[in-house]
Structure formats: structure tokens, C-alpha cells
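One protein chain omitted, others in place.
Every chain is named by a letter (A and B) in the order it is written, and numbering of its residues begins at 1.
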Amino acid sequence: MMDIIRTKDVVYEYIRRDDEGAVTGITTAVDHVSLGIKQGDFIAILGHNGSGKSTLAKHFNAILTPEEGTVWVDGMDTLEEKNVWNVRQTAGMVFQNPDNQIIAPVVEEDVGFGPENMGVPTEEIWKRVEESLKAVGMYEFRKHSPNNLSGGQKQRVSIAGVLAMKPKCIVLDEPTAMLDPQGRREVLKAVHELNKLEGVTVILITHYMEEVTDADKVFVMDSGKVVMQGTPKQIFTLVDELKELRLDVPQPTLLAWELKKRGIPLPDGILTGEELVQAIKDLK
Amino acid sequence: MLRDITLGQYYQTESVIHRLDPRVKLLGTILFFISLFCFSNPAGYAIALLFLAAVIITTHVPFSYMIKGMKTIVVLIIITVVINLFMTQGDVVVEFWKFKITKQGIVMAVQIFFRIAMLIVGSSIMTLTTTPNHLTDGMERGLRFLKVIKVPVHEIAMMMSIALRFIPILLEETDKIMKAQLARGADLESGNIFKRIKAMVPILVPLFISSFRRANDLASAMEARCYRGGEGRTKMKPLKYTSRDAVAYLVLFAYMVVSISVGRLDALKIM
Partner (left out) sequence: MSLIVDHISYIYGKDTGTPIEALKDVSLSIPDGQFIGIIGHTGSGKSTLMQHLNGLEKASSGTIYFNGEDVYEKGYNLKNLRSKVGLVFQYPEHQLFAETVFADVCYGPKNLGLSKSDCELRAYDALRKVGFPEDLIFTSPFELSGGQKRRAAIAGVLAMKPEVLILDEPTAGLDPKGRDEILTQIKKLQKEENMTILLVSHSMEDVAEYVDRIVVLNEGKIFLDNTPKEVFRHYKELEEIGLSAPQVTYIMHDLADAGLNVRCDVTTVSEAADEIVRALSR
């Protein structure tokens, strides 16, 4: 099967300038990244703030284009001008701040914004808006003002707004960073359902480890490079390395790791509380 | 503090006027304004007043709600009326100390009073019965002809609509920044005007920065959702005229003909 997103040797640099415009420093935000993402997968990209994960994500939607290397979205090279709008339609993007991405003053109109831009006929827009809002469980709020919604609800509206464009892939750039635990749960539930029920490829960018234990594949980034990739089990076995990369491990994994350090023979790759309890029971 | 301010005073209720196409209401308001400046006798104002009263009753918006927001404007009306009353030259009716009230002054003052009052009530009917986004839609469609002379009508309407969405957010943000600086011992209430303006800097700078950040984020979000201006865009809620709107246009036309011909009768005679 063809990869929905493929990158080859992507490099992106931020150039800092002083008041006179002279270059004062160059930060390589993305440094020769090559990866492939399979259609229908749930992918997580992890990394601390400043690791380059958000910059990389913006390449999947042609908001940024590589300075070196190539990004293909569904086979389309994002550097080619004519592909830009098709790329954005194929890979939708949800951003971090729930307030700064809702455009219309009414929920349903915001969800209709993408299809309107794409020139979708009116009746079809209404159909898509209804389906998308139902998919994220926000249909009963369709007439509400976004200002009266909670953070989690706003993010679900944003997801619906992307869904209404019928993308093959959704990129979520730290969608839960500004939410409370309740909102975080709501958003993750909606995203997982999209992946399972609608078969949309999900790329979740986050630094919350608990959010990625169900992912099909995890990429870990540090100073612009992909430094680890594998299944959550493979990744979370490497507790020392993750700590070095300024990342957390879920509490059950951490507890298993502490126990092993104290000489308790537990298996590798424990991700959940149930797994840990079972493993300890097996010891007895 | 600031969160008590309510902007966009749309009044939610069911009425024919609420359901009219925003373009009808926009044009209606403009024509009504024009009519007010055409009258040269009281009969014209009487007809306008009757027409306005009829519209107000049809809107189902309580009159008390309608005039609640006008307290500040009352001062303006009084000042204008008083100036006209005392400053107009002509046949003196009453005279005391340095002031003279003339016959022409009284006529002028009464005329001005009705004109301003009806102007304000008339325009508020539009905002009371039309949601802000409907209003921007109406402007975008109704003023489309301006595109011929290169006026970016779609962009202006989009800007208005985004502004309406962000006003409450920015008010809340201002409130928060104000409290945060107060927590750092800021004194916003004492001192002379220059001191107070200076004291606002720690509030305005973060507010500007945050607005720019939001604008930047929003632009990315809009681009990510394929926004590329008004070209080739379809509408989720396109404006469509119905028979109701045709009737409204007829009523408007009738009002214009009757009120202006009656209101200018004496002017015609003089000529």
C-alpha cells in the first residue's frame, strides 16, 4: 500500500535576524527527516518543546515547504504550486489553541468554512456539516456560539471542521496542550473514533505520553531529527533514553521500571496499570 | 469589569422583520434615512413616524429594550436641539437675558429632534433584528456592485465577521491582563491623564502582542482549510429572496412615494 505521507531528507531552518536584518543565528528545526506513514494508521510524534515536531507537522499540510528534500502527501509533491490546495484538502490540520482556529461565530458555519472554500455545492455542505458534527459528538451544539463552549468542545468543533473537507489524513498539532483532563479525554476519544470508524489516518503530535499508548507507531523527535521509532511497547521500554530526551513515561511504565531497578523480574514494555498488575500477579 | 459590556445587541425573537433578507433591511434603512432629509413639512414626519411605529410593532422587540441602549445618545440629542433652539435667527418669540428664542428656532429644533430620534431608532431596528453574520452576508451580497470599482467587498465582510467573533475573546483577555498587572501592584485609577495613559502601557503591549499572535494563528488555520479569498467560494447559507422580501420592497416603495410627495407638498407650491 502506498504511504499517505512520505518525507525524504527534509530540512527546514529558522533564520533569526536582529533589528537591522543581519542574520544572528540559524536554528535547524527539521534536520534530514525521512519517514513514511501508512494510510489508515494512528501515528504519534513525540518530542519536547523545540524538538521540531510542530515544524515537521506543518510540512504535511504545505503550510511550510521543505528547504531541502521532499514531502509527498498522497503522492503529491508539496513543493509544486499546483498541488497546494489538494494537499491541504488531503491532509487537514488541527492546531493547538482552540480559540485561534474557529473562524465563524456559529458552530455549524465554522464547520462549513472548509467546504465553502473548496467550492462544494450548498446542499452537500449541509450534509457534510451534519455528518462531521455527529462524528465528533457536537451535533446538538451546532447553533451555539464557539465562545460558550469548553476547550474540549472547541477542539472537537475544529476536528469536525477538518473532517468536513473529507481528508484522508488529519494532522493534530498538540491539540490537547491547552485543555484540562476532561477536555483531553474528549478530544482523544473523538480522534480514536475517527481513525477506527472512518479509517482516517491520524497523526497526533504531543508530549503527553499517556496519549500515545494506543498508537500504531510512534516517532520520537529531538533537535530536528527522528531519534526513535517503533510501537509504543518498543519505545516505552527505553525509559532511560526517554528521560534523557526530556520526556515522560506513563506512570505504570515508570513504576515497572523502578521495580525492575529494585530487582523484581518484570517483562519489558508494560504500558498500562492492568498489564503491570497482571505481571506482578504472575510473579507470585 | 469588562465582561459586562455586551456588543451587538441582536434581540432574539420570531418576527417577519427578523426573517427578511438582510439586503431588504439594509436598503430599507438607507431609504428611510433619505426620506427623513427630504421632508419640509410636519406631515412628512408624521407619516415617517407612523411607518416607523408600524415596523417597531411588527418586530416584536419590546420598545423599552429598544430605547434602553440609547441613554448616552439622549445627551447628544438634547445638545443639538438646544443649539438649534437658541442659535436660529428669525422672528423672536421669547427673550430673556442674552437668549432669544425664535419661531424658526422652535420649528428647527422640533424638526431636528424628530430627525435624529428616528434616525437612531430606524438604524437600531436593523441591528436588533439581524444577526451580525447575516448583516455581513447582506453587505457582501448587497454591495457586490462595488467590486466593479475594485472595492474588496468579500474581504471587508470576512474581516467584519472575524472581528465579531474575536471581540468577546479580546475583552476577556483584556480583563485578565488588567488583573495580572493589578496583581503586580499596577495603579490604573489615580493620577492625572498622562499618568493614566502611561499606566495603560503594560496592558496595551501584551494585548497587541496577543492580537498579532491570534491573527497569525488564525491566518494559518484559514489557509490550512483552503481559504483563498472570495473567488470560487460557495455558500453554506446563500441569501435567497422570497415572496416576503418582494412584499417588503413594495411596502418600502409605497412609503417612499407617499411620504416624500406629502412631505414636500409646500415646497412644490413655493416653486
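Side notes on the structure shown:
Rule of thumb we're sticking to: contacts are C-beta pairs under 8 Å (C-beta built on N, C-alpha and C of every residue); 3 or more make two chains touch, one makes a residue touch a chain.
Since the structure is predicted, the reported quantities are computational estimates derived from the model, not experimental observations.
Among B:42, B:206 or B:230, the one in contact with the hidden chain is B:206. Contact with the undisplayed chain is limited, among A:11, A:76, A:227 or A:254, to A:254.
Seen across the whole complex, the unshown chain contacts chain B at 4, 173, 176-177, 179-187, 201-203, 205-206, 209-210.
The chain not displayed touches chain A at residues 48-50, 150-151, 177-178, 180-183, 207, 246-248, 250-252, 254-255, 258-259, 262-264, 273-274, 276-277, 280-281, 283-284.
Assume only the chains that are shown with their structure count from here on.
Against chain B, in their complex, chain A makes its touches with residues 61, 63, 85, 88-89, 92-93, 95, 97, 99-106, 108-109, 112-122, 125-126, 129, 146-147, 161-162, 165. On chain B, the positions that touch chain A within their shared complex are 132-133, 161-162, 164-165, 168-169, 213-214, 217-218, 220-228, 232-238.
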